[in-house]
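Below you'll find the structure I mean.
Note that one protein chain is taken out, while the other chains of the complex remain in position.
Let's look at chain A:
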Amino acid sequence: MKQIFIGLLAVFFAACSKEGVEPRISGFEPATLATSSTDVVLDANNRKSLALQLMWNEGQLTSTESIAQGTLKTSLQFSVTASFETIARTVEQISSSRSYTNEQLNNLVMGMGFVPLEKQSLYVRVVSRLANNLDPLYSNIVRIDITPYEATDDGDYLYMANSEFSSFPWRLCSRQENGVYDGFVQVDQWYNFYLANEASADASKIYGSYPLDGNQYVLYAGADRWNCWTSNGGYLYLTADVNQLEWKETVISSLTVTGDFNGWSATANPMTYDKENKVWTASITTTVAEQWGIKILINGSWSWFFGGSEAEGECSLYTSDAGGFTYDKVGTYTLKLDLSDPKAFKYSVE
């Protein structure tokens, strides 16, 4: 198999080289993995602080002919057993290091079934692939003892309040905790609302709009604020930037599922909104596990979609190139997408 591949590689490079030269690739070696720590007690009080760094030398591919960037693919594999009988997570890597904050590592291990406040071992290795038809190479295995914390609902939210402050139907989240909030809401046309930092009429910060005509999208927290309103209504994507003091709305006209199963069609499998349960659903039929995962396109856009996330059962919102999220069920199933908590967009397959 290896020989065939090398033969084909020769053809591959022959496309660039003069006749008679036999190009060879060298330097395809197992990576060497190192960790910043082998015993990590995760700290709930410093969620954004650096907790763990993994780095590896993946080797340098050299060839008698010039070689394209990105020929070598690497990923990190995580397991709870040294034998890697079950691989709990695989994370595709672009760079040859990975850094985790306390929160990110806590999410990772809790998703693998770790128990809060109990020390358990995490095993990590690097997988290097040169091509799908060539056996991958595995690095040394690193063991890290990790004690996670009990995760709490501690996101950085802005709550959408109705004009009477009697109901808080939706919320926006600043996932980067940088003052830029976003989220998905479903409201009637001309809905009046405020954005508050607590789900309470006594919230310490309540944003409305600036009390002057023509300032609908200007956020303002003064006592003389007007309420915000949407002239659209329906299913909306809202962003609120409390640094720039502005908010925006985008009407969501469609969510569509795309993948190998439908030939990456942007229209073939639309999702339906279930107002009562606040979830989007679609029936998906596959004949094999999705090799590249699946994506959910927003308004048919290839540059605004839900794609892969590290955490089990979650997908991430992207506005640029990214891979799909895992979908390995085969047969006909219902895909459910729950966008009600913008801290983490969740999906399930039933």
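A few remarks follow.
Everything that follows uses one rule, which is that a contact is a pair of C-beta atoms (placed from the backbone, for glycine too) under 8 Å apart; a residue touches a chain by one contact, two chains touch by 3 or more; residues count from 1.
By our rule, contacts and distances are computed from a predicted model.
Choosing from "Cytochrome c biogenesis heme-transporting ATPase CcmA", "Deoxyribose-phosphate aldolase", "Iron complex transport system ATP-binding protein" or "Arabinogalactan endo-beta-1,4-galactanase", the protein name stored in UniProt for the chain missing from the display reads "Arabinogalactan endo-beta-1,4-galactanase".
Remark: the omitted chain is touched by one listed residue; of A:118, A:213, A:276 or A:321 this is A:321.
Among A:104, A:174, A:230 or A:326, only A:104 touches the chain left out of the display.
Only one of A:176, A:200 or A:334 touches the absent chain when the whole complex is considered: A:176.
For chain A, the residues touching the chain absent from view are 8, 11-16, 34, 36, 46, 48-51, 53, 55, 57-58, 60, 66-70, 94-101, 104, 176, 316, 320-322.
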